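Note that one protein chain of the assembly has been removed; the remaining protein chains are unaltered in position.
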Amino acid sequence: MKITEGSFVLYFYNSEKKWLIKVDKDKKLHTHLGIIDIGSTIDLELGSFVITNKDKKIYLLPPSIYDFVMKSQRTTQIVYPKDYGYIAARSGLKNGFKVLEIGTGSAALATFMASIVMPEGHVYTFDINDEFMSIAKKNLEKSGMSEFVTLSHYDPEKISKFDDIDLVIIDLGDPWVYLDIVHPCMKSGSSVICICPTMNQLEKLATQFFISGFIDTEYIETFLRRIEAREGKTRPNMRMIGHTTYLGIARKVLRN
Amino acid sequence: MKITEGSFVLYFYNSEKKWLIKVDKDKKLHTHLGIIDIGSTIDLELGSFVITNKDKKIYLLPPSIYDFVMKSQRTTQIVYPKDYGYIAARSGLKNGFKVLEIGTGSAALATFMASIVMPEGHVYTFDINDEFMSIAKKNLEKSGMSEFVTLSHYDPEKISKFDDIDLVIIDLGDPWVYLDIVHPCMKSGSSVICICPTMNQLEKLATQFFISGFIDTEYIETFLRRIEAREGKTRPNMRMIGHTTYLGIARKVLRN
Amino acid sequence: MKITEGSFVLYFYNSEKKWLIKVDKDKKLHTHLGIIDIGSTIDLELGSFVITNKDKKIYLLPPSIYDFVMKSQRTTQIVYPKDYGYIAARSGLKNGFKVLEIGTGSAALATFMASIVMPEGHVYTFDINDEFMSIAKKNLEKSGMSEFVTLSHYDPEKISKFDDIDLVIIDLGDPWVYLDIVHPCMKSGSSVICICPTMNQLEKLATQFFISGFIDTEYIETFLRRIEAREGKTRPNMRMIGHTTYLGIARKVLRN
Partner (left out) sequence: MKITEGSFVLYFYNSEKKWLIKVDKDKKLHTHLGIIDIGSTIDLELGSFVITNKDKKIYLLPPSIYDFVMKSQRTTQIVYPKDYGYIAARSGLKNGFKVLEIGTGSAALATFMASIVMPEGHVYTFDINDEFMSIAKKNLEKSGMSEFVTLSHYDPEKISKFDDIDLVIIDLGDPWVYLDIVHPCMKSGSSVICICPTMNQLEKLATQFFISGFIDTEYIETFLRRIEAREGKTRPNMRMIGHTTYLGIARKVLRN
């Protein structure tokens, strides 16, 4: 596959130094590793490399959804791959799913979910912060996922129209408030997953899950640890993220 | 949605006690919680519950891919949700992906990946153990994913025919042996992910990644911790799985 | 060193199967590994082994404080080595320290602390549960630490007599209640450490530390992970304890 004008390319030196750039024949990228002449990479093969004027090798890679998410413009804290991966695994997210998300943020999670539920599924995401929504819109366009995501200003009225949702995500500070609102929108047995950075949120959520008609509750956190694998001196990395968020998970049942 | 004869239902008491059963009008399930009359649940609403003769409430839930994987018949150790979730997140797995897997095992990972890449993508999975393959076949049929997975006896000849693979998974004890075999099959920039239970495997992999034309290497492990969320006494669970597997990850570039 | 009648010996098969026994010439220990004739080990060298009638090798080891703690009779959950080790490290526990402990439990922590502060220091420990106190007394005698520990029924009057305590441990469900009581007993700059199994306890403690004249607060948890080190297949153990307790730590300053 050859690089074409207007496509996105990941210019990769190492995992710390990489740039996700829209190819433009007149663009030159000035970096600590020297100048990368973006225009000169048009028609080169993906997977090949160029050399900067400082003699550094820069690989030309096709960006994945992971790259778009990690390089997206951020509003508040994004949901990290270790967490959104577990969300997909735990909820059985798949092509055709209709997802309702309350709390779009920078659309990192919506981007990822859209890439999985497309082409037949869809993500309906709501936020209350206009500035976030504008950033989210740009991120979705960049990643090519706009078509599979509908971004709207939060409105309980609009949400009440849904009745066959396969997965609900709540990423706001008070997720328990929304359980009664989303319950009627959900298919029986489908999951709701709440992003809860604090222990206190989990606790309030636990009480409300029980009241609002949800079972099979699970409260978890995941850790990601990097390993430095090198012959004769393999060891975990000294740096590690100690916490991103807890997740509160449950499945809808009929109320009685 | 009503329960029909021949469909799968998750009979759920709690997260420890749940049964994934094919509905049959003559089946009765004898459990410590009493008898569940499977036949009597036909035509009931998913999300409702029945009462056993020991007065226990059993919810009727539609199984997700997660349930099929967790309840699949096992050969050796399966790849766990925390790990296969990260595999999906890190590789950008999505509808349309062509996946090559070496080491099917009980097809837990193949089942999950198929549910995401379908309907346009496909999982080609290879194993050398006939007994495992027979179990894998049954698990794939049960989960409804057979159509999107081709299961074959391992044969380098067959593998050499591929040239546009989007993701390679290697789940055998000596993953480094297969890197030269899969490299020509892969699209530039696509990921290979190796399941490595031991540190020694990561170490050998690290050396071979470099030789075989792979960059952007990452070696990680993930932890999953459960929290008991209860008003006034929220705390992590005392029991935890200390280790499942490491993952070794890299992207293909052109050799030169 | 030879084994003598009346001393304690750790009869060791492996880390799962070991017995801490007071040597008695007439005692025979019946185990799954065969009969250990305790009497016959008198006059044998510590560090040597005997063979059971089932041909198993049992090593004769001198018990350390660690062995006494791990083999002590338990009331509620004990404080684990990873936690009491950090308590010693963080508080600068050493010979000569005068320690005040509220909540003796089975005296696991008191035993460990006494072994460090002796011979010049002392542990004053208080509990309200007579049954626990009786078990604590036996455990202290067994480990030989009775001389360095004074065990009393909880009484704020008695506690108010102290004025030069070097370390306070609070191991009761509501540690914040005791902060005003212990503050006048403590040397300036000395530490109070609270054993808090739940997040809620840490939260209440945080507020009260501030009010009661404590600074340099730290809230932590520690994990211990075991590794299976074996040539060519080194990996972490699958089993792990996910949580023992949080610790809330602070230092006394003068109130103003």
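All chains are identified by letter, namely A, B and C, in their written order; residue positions are counted from 1 within each chain.
The rule is short, and it goes like this: a residue touches a chain if its C-beta (ideal position, glycine included) is under 8 Å from a C-beta of that chain, and two chains touch if they have at least 3 such contacts.
What you see is a predicted model; the values in this text were computed from it and never measured.
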Check the options C:K71, C:K98 or C:K252 and report the residue that touches the missing chain. C:K252
Filtering C:K54, C:R74 or C:R230 for touch with the omitted chain leaves C:R230
Missing-partner contacts on chain C, residue numbers: 1, 10, 12, 14-15, 45-49, 59, 61-62, 64-67, 81-82, 84-95, 112, 115-116, 118-120, 187-189, 191, 199, 202-203, 205-207, 215-232, 234, 246, 248, 251-254, 256
Those residues of chain A that touch the unshown chain are 197-200, 225-226, 232-244
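The rule is simple: only the chains that are shown with their structure count from here on.
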Could you classify the chain A-chain B contact as same or different, where same means more than half of all interface residue numbers appear on both copies? same
Using only the C-alpha atoms, find the rotation that maps chain B onto chain C and quote its angle between 0 and 180 degrees, to the nearest 5. 180
Hey, how far is the Cα centre of chain B from the one of chain C, in Å? 43
Approximately how many whole Å separate the CA-defined centres of chain A and chain B? 21
Among the residues of chain C, which ones contact at least 2 other chains? 199-200
